Structures are given as C-alpha cells and as structure tokens.
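Every protein chain except one is present and positioned as in the full complex.
The block that comes next holds subunit A.
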Amino acid sequence: MNVKVKLYGDYLKYGPEETYIDIEEGSTVEDVLNRFGIKERKYIIVLVNLKRAWFEDKLNDGDVVSVFSPVGGG
C-alpha cells in the first residue's frame, strides 16, 4: 500500500518535504519513521490524516503522515 509522508522543520534532513512510499500491509507509524531513519523521537509529533497519531498506530492505503516537532518558548 501507499502512504504520503510530509516532513517539516528539523525532520527535513531525513528526506524531501513530500514523498510517496510503498509499505507493507499492516505497517505502523513507527515503520515509516524507521524507513526514513528518524531517530530523534523524544519530542516528535506525528499526524495521520491531520489527526494526532502514535507510534503503534496502523496505517491504511492513502494515509498522509506529517512529521514535526513542537517548540514552546515565548
């Protein structure tokens, strides 16, 4: 199945802004992060189809995965 992955900010060093990748049926958010070699996960925010998602969440064909990290200073 195919998912679209969008990287933002600090995560752009792992790949282009937008990529379509082919992954196995039943793959999770974590599998996608592994595919990109993303190891910085302490403060990572992942959205699947614009909603907050977690590492163990299973993906479906056509899902859009957005990856970024929050800042909190003022």
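The rule we apply is simple: a contact is a pair of C-beta atoms (placed from the backbone, for glycine too) under 8 Å apart; a residue touches a chain by one contact, two chains touch by 3 or more; residues count from 1.
As a convention for this text, contacts and distances are computed from a predicted model.
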{"item": "Hidden subunit of the complex - UniProt protein name among \"Adenylyltransferase\", \"Urease accessory protein UreF\", \"Sulfate transporter\" or \"Spermidine/putrescine import ATP-binding protein PotA\"", "value": "\"Adenylyltransferase\""}
{"item": "Touch residues of subunit A, complete complex, unshown partner", "value": "6, 8-9, 42-43, 45, 47, 49-52, 66, 68, 70-74"}
